[in-house]
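Shown below is the structure under consideration.
Note that one protein chain is taken out, while the other chains of the complex remain in position.
Entry: subunit A
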Amino acid sequence: MEFDFAEEQPKFLMLMYGLIAFVAVVGGLLLLLDVVPAWFARRREAQLIAASASGAPLPRRRKQREGLFALFFLLPTLLLLTVGLVVPAIRTTLLSFMDDGSNNWVGLRNYGWMFSEGSIVRVLINTLIWVILVPLVATSFGLIYAVLVDKARLEAIAKSLIFLPMAISFVGATIIWKFVYAYRGDGQEQIGLLNQFVVSLGGEPKQWLLESPLNTFLLIVIMIWIQAGFAMVVLSAAIKAIPADIVEAARLDGVSPWQMFWQITMPSIRPALIVVVVTLSIATLKVFDIVRTATNGNYDTSVIANEMYNQAFRYGKNGQGSALAVFLFVLVIPIVIYQIRNLRQQREG
């Protein structure tokens, strides 16, 4: 074994600092909130005694302290959100109207570039394909599977197996699938499952990930493989929440399984269905790891999130990268508004 454990010590030391900081911040905050009010209470008590002795009116300020408490409870969160999310998001929006060095205003030039440069238009189209296919296929599959597996034997295990890819990193999942898509020259024994399958049917092995536009769809398969389990679990819970008497009544009326599915199951799980589709759409818009690990965005497979990384962090084009990030944000907004409106309708209906 050539691994030198001593060299790793600075990392553990750093981790320890992190943990100490955690204890100090959280413990300190709680302690502060405990000690300071107690001190105020004592002072107030003293004031009360003094006041009652001198006959002056009693001081009151309970309400004010509530707000102060809230402020301290919220302090770390508000501070971090401002520094880490709100201010940067505003800055990115501004940067998207500036040149690559972030020195001069260029108006809408970065956005113009986005929609006119051929390779970037390709990226936008790819993203569109992703965001239509992944939610659609993953949700349909999850739904069908949830219905199939409902009340089946070994349900828990069968569900866990579908759900398992959720725990794997996109990078790990992509390597798993790259192995499935692996290619070896014609005439050699194949080591990739897909090519072996094609060869055994008499076809020729292909370099799957190099062939556009097929490669984009093969990458989408990875995302669906990961996300279908999520759709299945949420929808399965929704199906189980359908009141038993409704199902029983329908059964007594003699409806076929087909009618049961469209007239009882589907309307009952509509809210869950929307949540799943919306969540998957947003996750898909931001997909980055899969494309980067599989092809690095080459061979016409890039998507917005990946291109944003390339522009901003590899080519140093902050303006163009920021414009892509803002565009991503703009795409997310309508999806979220749709979900909020639906949730509100559900609540009122």
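Things to note:
Methods note: a contact is a pair of C-beta atoms (placed from the backbone, for glycine too) under 8 Å apart; a residue touches a chain by one contact, two chains touch by 3 or more; residues count from 1.
Basically, contacts and distances are computed from a predicted model.
Taken from the listed names "Carbohydrate ABC transporter membrane protein 2 (CUT1 family)", "SpoIIE family protein phosphatase", "Rhamnose transport system substrate-binding protein" or "NADH-quinone oxidoreductase subunit I", the protein name that UniProt assigns to the chain not shown is "Carbohydrate ABC transporter membrane protein 2 (CUT1 family)". Contact with the undisplayed chain is limited, among A:M114, A:I220 or A:V275, to A:V275. The residue touching the chain not shown here, chosen from A:V121, A:L214, A:A237 or A:M266, is A:A237. Touch with the chain omitted from the figure is made, among A:A50, A:V83 or A:I246, by A:V83. Of the listed positions A:F97, A:Y111, A:W177 or A:W208, the one in contact with the omitted chain in the full complex is A:W177. Looking at subunit A, the residues touching the absent chain are 1-3, 7-8, 10-15, 18-19, 21-22, 26, 29-30, 33-34, 37-38, 66-67, 69-71, 73-74, 76-78, 80-81, 83-89, 91-93, 95, 145, 148-149, 151-172, 174-180, 182, 188-193, 196, 225, 228, 230, 233-234, 236-237, 240, 251-252, 257, 275-276, 278-279, 282-283, 285-286, 288-289, 292-294, 296, 305, 308-309, 312-313, 318, 321-322, 324-326, 328-329, 332-333, 336.
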